[in-house]
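Note that one protein chain is taken out, while the other chains of the complex remain in position.
Letters A and B mark the chains as written, and numbering starts fresh at 1 in each.
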Amino acid sequence: MSQIVLSLGFGLVTASILALGAVGFTLQFGVTNLFNLAFGENMTVSMFVAYLALVSLHWNMWAAMAAGAVAGAVLSLGISRLVYLPFQRRGTSQFAMVMVTVAVSFILKNVLQMFSGATYYSYQLPPEPPIRFLGMVFDARQLAIIGLAATSLLGMHLLFKYTRLGKAMRATSDNAALARSVGIPTNRVVSAAWVLSGLLAGLAGVALAIDLGSFNSGTGGSYLLLIVAAAVFGSVGEPYGAVLGAVVIGLTSEVAAIYYPQLKDVVAFAILVLVLLLRPDGLRAGRVQMRAEVTV
Amino acid sequence: MSPAIVSYVASLLVYLGVNAIACWGLNLQFGVGGVMNFAFILYQAMGAYITAVLTLPSASTQVDEKYILGWHLPWPLPLAGAAVGGAVLALAVGSFALRPRRRDFQATVMLVVSIIAATLVTSEQGWFNGNQGLFGIPQPFAAALSLGVNSYYWFFLAITVGVATLALALIILLTGSPWSRRLRAMRENAEAAESLGVNVRTESLKVYVTGGAIAAVSGGLLVEFIGAWSPAAWGTGETFIFFVAIIVGGLGNNFGAFFGAFLVLGVFLELPAYLPQMSNTNIEESMQSAAIGVLILAFLWWRPQGIFPERKRNLSRAIPAGARAVAVAEAAGPVLDGKKEHSPQREPDSGTAAAGTLSVRDLSRGFGGVQAVDGLSFDLAPGQVTGLIGPNGAGKSTALKLIAGAIAPSSGEVLVDGVNVAGWPAHKVARLGVIRTFQHTSEFGRLTVLENLLTAAPDQPGDTFGGALLGRRHARARQRELLAKAWALLADFQLTAAADSYAGQLSGGQRRLVEIMRALMAQPRILLLDEPMAGVNPTLRLVIEEHLQRLRDGGLTMLMVEHELGSVERVCNSVIVMAQGRVLATGTMAELRRNEEVLSAYLAG
Partner (left out) sequence: MTLRKHRWLAACGLLATASITAAGCSSNSSTGAPAGGSTGSSGGTYALTAGVLHAFTGQNAFFGLNAQNACKAAALQINAAGGIMGHPMNCTAFDTKGDPADAVPVTQRMLVSAPHLVMVIGPDGSDIPSVLPVLQQAKQPEMNTVGDPRYDTQTSPYFWRLTPSDSTQAPALAYYTYHRGYTKIAEVFTSDLSAQTTTTPFQNTFGKLGGTIVKALTITPDTSSYQTEVAAVLAAHPQAIVGEMDAQTAATFLSEVRQQNGGLIPVIMTQRAIQGDWVPAVGPAIGAATVAKYVTAIAPALQASGTAFNAFKASMASVKANPFQAKNPFVAANFDGVIAFALAMDMAKSLDPSAYVADIPKITAGAPGATVVSTYAQGVAALKAGKTIDYVGAAGPMVFNQYGTANRPYAPWTYNADAHSWIMGTTLPENAGL
């Protein structure tokens, strides 16, 4: 029992990182309808930017994380403007767009690798004393990651609920044509979605790099699938569903590690498969469909 | 030539054959069927593993090696086993991975599956000897023939050519069939294909299974050649190399896929070795991989159809000139002369049965907290056109989708000729003759107009997987019949000139016409029209109206959602007004114009 409580605590850290990434991924998908498989590389770029800030410029961790997030946002917006939008304007089909994002991820990853080489990088943070809490063990940095995720997600929630931008995003996510017809400047909303998604990718990336201890040019890309799994789990385009997906996958993969440490990712992915068998379009599919249907 | 060169060239050709088989398999799945198999490499790998363990003797005879089976089967049984294994795996994976509606979700699930499988194969030592993999797999007939090294290379090349020829024959049979037309329709617009009676999930599964089996054979052949297989031989990323290959080669084109196979081998594997070597091989590799990314972007931008685009099927050539002339002569009258009685037989097959009846009882569907359709009930008068109007958000389109089975109602009945079809999938409802057109034009863009029409026609001998295997001759007679019928429709709508044009290249109005003709080809007994006048210019609107009037006079039951009230007035016998998910009023347009409630809810606003 205490083992499970302990694992749930660890799972919370994993879930926090996943949630940051999954919300960023799904938010951008909802607004732009583009399945962005280059999201992982966006995370990796932020990891390296934070590394430069932290290790070369000797900034503190928070400033480095902010630098990573800003870099993620800039990159995300830049790529969407330079690559994705022109392709979409050409009427490139949905599946071809997925290949476009795959190509972008290839390019980003390998350009990074050209500069970083095959070696690993680390923020070289000093050890922190463990903090025990309700049978769980954390250190200050992990608590910071959990706090960061909670704050960011609360911020997103407030944004959606109370700001014009957030409402416009939701409207665009529901039905872009309709949103445009009622005077929502969808272009600006789309840009905002890319920026926010990039910010969250950056935060998730830096948090992941802190948690991992070391990273290289392929780290974000290999982590992407878990993020996508969380997003698909909760129906892509649904930020609240993504959080749910992140929590479920984060917690189960840690708890699974008690029993099947050699297959813990498999257990997490198996849950995804199970969900798809029961609800092909994700747990919160009804909600997404509703928004699409009602506006017709 | 020195012996080493002979074996080098022979091996390259064997690899070319193996890659070609793989590319054909992927091209069938993705290029033709539109199924994004991001687990593609898994099928090649599984084919290799299965072939290996069927060829090897029992694992108990080996030291430090564990694997399942070990049946020591003679050639070509291991390859056949690979095909079966690939098909079974595809069936298992496809049964859940193909469930999400969006192709990109499916792709992601498959990518996940591919990674799970790699983890399992690596960590489950007992299956295929884990990370170390299998080795020492005997080459077919090598021991029996005891040929010299080079002679054996040629012998193996002959085997490869043989297997590749068989695979190609199968592929050609399938891609030339009416079935592949349905697949391509599904690729272009799955929802529209479903609404015409194509069971998209099942057909996707069939094409996925076929492609999986073919990929597995390619892997089996490869492992027979190299004699070893392990997780290092199949990175998840290699799937994308195959995608790049067929995208560059040309989607939906078997020659393009072959060319792609050549590219995989020549450009990605062999060519870099002949470029000047850099001191840092890792930078070289990075540049190479980045170049692959740039190549994908460049192709998708400048030449998305690939080097060898999908071949256009000019079906009109198959129609005898005589048949064309007859159709044109027949069509010339009625279009211009509205008074002339339009015989029901002229509309494809619609005269053979009595007009369909449709009753909707207490139909409801909520999404979250909102009732989009809330206790909707009405009856359609058989053989008449009923209009369905109402303000935005009244639930008109949702009602149409509920009737057609595109979404399932939460409660209520939809009675088609007395049969309750509520909750049936769309393709099953469509087979009863309930055909729906779409609010946004939903033509199959990269199918010609004629192909669009043919796709919809039911009862084609070659439009199933099994029928396709029987060959083209088997389907020819019916195809000719359907072509004549389609040509008559085209003549009627004065679109014969565009018969062999890609539907996606037509104007918006013309596409609307294609959609209506396509619905007519499906032998509808009840036609559900979702805003047929949306985005259509006034001239064309008159043409459409006239056709609808003629169909009405021919006795076809229709339900038409439309905002253009003038058209509703001219076409519909009676009109149902919907508001907030239920019926507000019914009557003729003239009656409704006097109805205060309707006016306040809709007409005035």
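We adopt the following convention: contacts are C-beta pairs under 8 Å (C-beta built on N, C-alpha and C of every residue); 3 or more make two chains touch, one makes a residue touch a chain.
Keep in mind that what you see is a predicted model, and the values were worked out from it rather than measured.
The omitted chain makes contact with just one of the residues B:15, B:438 or B:493: B:15. Touch with the chain omitted from the figure is made, among A:10, A:39 or A:95, by A:10. Of the candidate positions B:168, B:226 or B:370, contact with the hidden chain is made by B:226.
What subunit A contributes to its contact with the hidden chain is residues 3, 6-7, 10, 13-14, 17, 118-124, 127-130, 137, 139, 208, 211-214, 216, 222-223, 226, 253-255, 257-258, 261-266. Panel shows subunit B; residues 2-5, 7-9, 11-12, 15, 62-66, 119, 122-123, 125, 129-133, 135-136, 149, 222, 225-235, 255, 258-259, 262, 266, 269-271, 273-274, 277, 281-282, 284-285, 308, 311 of it touch the chain omitted from the view.
Definition applied: only the chains that are shown with their structure count from here on.
Centroid to centroid, with C-alpha atoms defining each point, subunit A and subunit B lie 32 Å apart.
Of all residues in subunit A, only 35, 83, 86-87, 90, 92, 94-96, 98-100, 102-107, 109-111, 113-114, 117-118, 225, 228-229, 232, 236, 262-263, 265-266, 269-270, 272-273, 276-277, 280-282, 286-287, 289-291, 293-296 touch subunit B in the complex they form. Across the complex, subunit A is touched by residues 30, 34, 36, 96-97, 99-105, 107-109, 111-113, 115-116, 119-120, 123, 240, 243, 247, 282-283, 286-287, 289-290, 292-294, 296-297, 300-301, 304, 367-368, 370, 372, 392-393, 396-398, 401, 407, 439 of subunit B.
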